[in-house]
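A single protein chain has been omitted from the complex, and every remaining protein chain is retained in its original position.
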Amino acid sequence: MDLARRFDADPPATASPDAKRPQTATRKHRRTRIALAFIAPFGTLFALVFIVPILYAAYLSLFQQKLIGGDTFVGFANYGKLFRDPQFWDGVGRVFRFTLIQVPIMLIFAMALALALDGMRVHGAKFMRMTIFLPYAVPAIVSTLMWGFLLGVKYGLFGSLNDALGTDLDPFAPGTTLISIGLMVTWAFTGFNMLIFYAALKAVPRELYEAAAIDGANEFQVVRAIKVPALRGSLVVTTIFSIIGTFQMFNEPQILPSMVAGSGVTTFYTPNLYAYHLAFTGSQQGYAAALALVMAAITIAVAYAVQIRGLRNASDQ
Amino acid sequence: MHPISSRRAEAGKASGTPTRHSGRARRLYTVGNPRKSTTLTVMTALFTLYCLLPLVWLVINATKSQADFVSSFGLAPGREFALWDNIVEVFGYQDGIFSRWLLNTVLYVVVGATVSTFLAALGGYALAKLDFTGKRVFLFVVLGSISVPGIALAIPQFLLFAQLGMTNTPWAILLPSFINPFGLYLMWVFTAEAVPTGLLEAAKIDGAGEFRTFLQIALPLLAPAGVTVLLFSFVSIWNNYFLPLIMLKDPAWYPLTVGISQWNKLGSTAGNGALIQNLVITSSLLTIIPMVVAFLGLQRYWRSGLSLGAVKG
Partner (left out) sequence: MGLSRKVRLLSAVLVPMLALAACSGGGGGSSDGDAAGGGGEEQVKITVWSWDGTVAQAVPGFEAANPNIKVEVVNAGSSQDEYQALDNAIQAGSGVPDLVMFEYFAVPYFAIPGKLADLGEFGVENFKQDYVEAAWNDVTVNGKVYALPSDYGPSAMFYNAATLKKAGMNKPPATWDEYYEAAKKVRALGDDHYIAQDTGDLFFLLSLIWQAGGRPFKVDGNKVHIDFTDAGTTKAVSFWQKMLDEDLVNTKITGWSDDWNRALNDGTLATQTMGGWLTSTLPERAPQAAGDFRVALMPQWQQGEKVGAANGGSSFGIPAAAEHKEAAFKFLEHFTHGGGLASRVAAGAFVPNMSVLESEAFQSKANEYFGDQKVGAVLAEASEIVGSGWQYPPFFEWARSIYGDIASPFYTTGKGSLAEILEQWRQRCIQYGNEQGFEVD
């Protein structure tokens, strides 16, 4: 989905017959008023829920809150402090590493599953499609609870696995916790992404396959020439959404410490967790607001870069 | 539009019920009905197992009493089958507050998803079919907002809502849920693709106002997209945890996610809180069931809606 192109050109169907008609000033004025009336409910609420809070955050980020002495205006000091804060960058580095590894793995799985299920060469496809999608409907609290048990070394399934194999692996050691979180996140979201890919494949006109069959194309060629290109648009969307999602990682590392010891999860494990901790435990809302805004800027920049790159590749085709 | 979607429905039917064709398939493998592959099936099944395993754990442990839960292996059944007792206890615990949480969640989901879908359709229609200045800026800002971390927003949202006196009321959950920027985007693309401008013009020539044209002509054509956006909203509101966690202090307004987490914390925080893991697990299971039902029931619509967005964008 070419988010960027949409800014420069209206959707194709918008070039309506109206454009050909001469528009008087009053008519145009009236049309604008009608359009604004349609957009107003969304726009008003959007302003209340998004714009005003963001501006408010920007305002807050210029202040320092003190338990003794109240708020003081500090200018951009919070931002300066943030850029020198090793805990913040530790968290940013962690979500970047996580995103670089987890997102490709998850999307490759999702795509492979969509291709397998779409190819109609799998037994019990309907059941498996639903089952793979199910975890998406499970709230993060519940899923962390379940995985905490399954990966438990002492009483959990993983402990039994260790006993059976004679290994001594710990999924929740400081070096491995991120992998376990990756396992949970992949579990939760592969099905969702798979469904988006699957839907894109289902929209491929059947004549294309029939034509390919007449041309004597083998299965691999069909996948390469028809199916993978059909997935390009979805890939850009799923990539952007996955990146936004992992950058916001919060629930799993927030819940884990109460379940397992020595997992290495700190109060600044991810930027979101750090912001939460600063704002609600440390009473440092100004600093937390600065962190949140910087993180939003980083996310937008990365999502935008991915999208531009994704589109260039798509148009190279 | 229509020929394609009906063909897609046929394809879906064929893939959904492979066994029905198996008699014929032994003789003839066609594009629509190829030979089944054991390797592919096994590999897909392995991933299915990975998805299923935690849910199996949940189901098994929902049948255990608290004493059995602590003393038995996770994937083995307990000494007694306590599922019904657990369900009864879930609904009775703390004066039956679970029912209240369930009703709250239904309220947030139904009102939130319906309103957000309608607003998205209204806005998407205006973006696709009506002209106004500032359209590009509007789109840029709305789409940019998708990238803003929810938690980044939640803190200032809380402070703002607190000043408006809206925290600790359902409005604190409902108002933010009314806005679904991605839904607006989907609706815009759908409207541009699926609603012929000529049809709208014809209706207007017949004397219908813009709003009536939207309601009577455009909205029915947007149904598949609507279901998709509805379900997106449905899931995100149903699973919403962070926003209600900070907005609500009165358990009477909690949604299920926050309520269950509170129950879990009773026993996992140092102190003499009650240990009710059996209720936490059983209530988690009960929480998932409506989601599963909704997805199974609406899956055809929402898949066709998704495919539109994915392929046309």
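Going by the order they are written in, the chains are A and B; count residues from 1 in each one.
FYI, a contact is a pair of C-beta atoms (placed from the backbone, for glycine too) under 8 Å apart; a residue touches a chain by one contact, two chains touch by 3 or more.
Keep in mind the model is a prediction, meaning the values are calculated, not measured.
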Given B:159, B:225, B:256 or B:294, the residue that touches the chain left out of view is B:159
Of the residues listed, A:165, A:214 or A:261, which one is in contact with the missing chain? A:261
Which residue, B:37, B:114 or B:262, contacts the hidden chain when the whole complex is considered? B:262
Against the chain that's been left off, what residues of subunit B make contact? List them. 66-67, 70-71, 94, 158-159, 162-169, 171, 174-175, 208-212, 245-246, 249-251, 262, 265-275, 277
Against the chain that's been left off, what residues of subunit A make contact? List them. 33-34, 37, 40-41, 44, 64, 66-69, 148-149, 152-155, 173-174, 257-262, 264, 266-268, 277, 280-283
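We adopt the following convention: only the chains that are shown with their structure count from here on.
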Taking each chain's centre as the mean of its CA atoms, subunit A sits from subunit B at a distance in Å of 16
Touching residues on subunit A, where the partner in the complex is subunit B: 1-3, 6-7, 10-14, 16-18, 28, 31-32, 34-36, 38-39, 41-43, 45-46, 48-54, 56-57, 60, 109, 113, 116-128, 130-143, 145-147, 149-150, 155-157, 160, 187, 190-191, 195-200, 202-203, 205-206, 209-210, 213, 219, 230, 233-234, 237, 244, 247-248, 250-251, 258-259, 271-272, 275-276, 279-280, 285, 288-289, 292-293, 295-296, 299-300, 303
Footprint of subunit A on subunit B - complex, ascending: 4, 7-8, 11-12, 14-18, 31-37, 40-41, 43-45, 47-48, 50-55, 57-58, 73-75, 119-120, 122-123, 125-133, 135-136, 138-153, 155-157, 159-160, 175-176, 178-179, 181, 184-185, 188-189, 191-193, 195-198, 201, 210, 214, 235, 238-239, 241-242, 246, 256-257, 260-261, 264-265, 268-269, 280-281, 284, 287-288, 291-292, 295-296, 299, 303-304, 306-313
